[in-house]
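One structure follows; several queries about it will come next.
With one protein chain removed, the remaining protein chains of the complex are shown where they sit.
Coming up: subunit A.
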């Protein structure tokens, strides 16, 4: 079994239109991967910035996985939510990325999108009443041939920094290049 350590943090979300944001994240991997220690999902605090258009999450990741195959390489899924004064929250950004396949430090940005309002009524509701459409099932984000039927709007970016430690992969003939 090869060991896979992910140590890092979800730093911040930038270029989002909404001021108050928080982030839910989860790590997904194939069936041949097991969690040894740590948490594979979490949620950040609500963040806002007084001067810039960004929200600092500083959400720490410390995950130890054991790998049984190169298939099902882990990927980080983030969901950015906006919250208003009435404590209503709705998703404003879905995004995910593959965890890099080379050890060391990586600073990456995840481009996110949100579900586009379906019709004028929903647009008005989103504009004045708050709230937006959400995905009923998260697996739509990363699967399906007919995905083009899903109407999305480009959203902001989430910046993450990861330090990766790979152990014993060379014993199983795995090369990263």
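Brief remarks on what is shown
Note that in this section contacts are C-beta pairs under 8 Å (C-beta built on N, C-alpha and C of every residue); 3 or more make two chains touch, one makes a residue touch a chain; residues count from 1.
Keep in mind that, in the parts below, contacts and distances are computed from a predicted model.
One chain of the assembly is not displayed; among "Tectonic-like complex member Mks1", "Multifunctional methyltransferase subunit trm112", "DNA replication complex GINS protein PSF2" or "Tetratricopeptide repeat protein SKI3", its UniProt protein name is "Tectonic-like complex member Mks1". From the options A:58, A:127, A:150 or A:165, the residue with contact to the chain not on display is A:150.
The chain omitted from view is touched by exactly one of A:7, A:46 or A:174, namely A:174. Within the complete assembly, residues 1-3, 30-32, 34-37, 64, 66-73, 75, 94-98, 100-102, 110-113, 116, 142-155, 157, 171-177 of subunit A touch the chain that is not shown.
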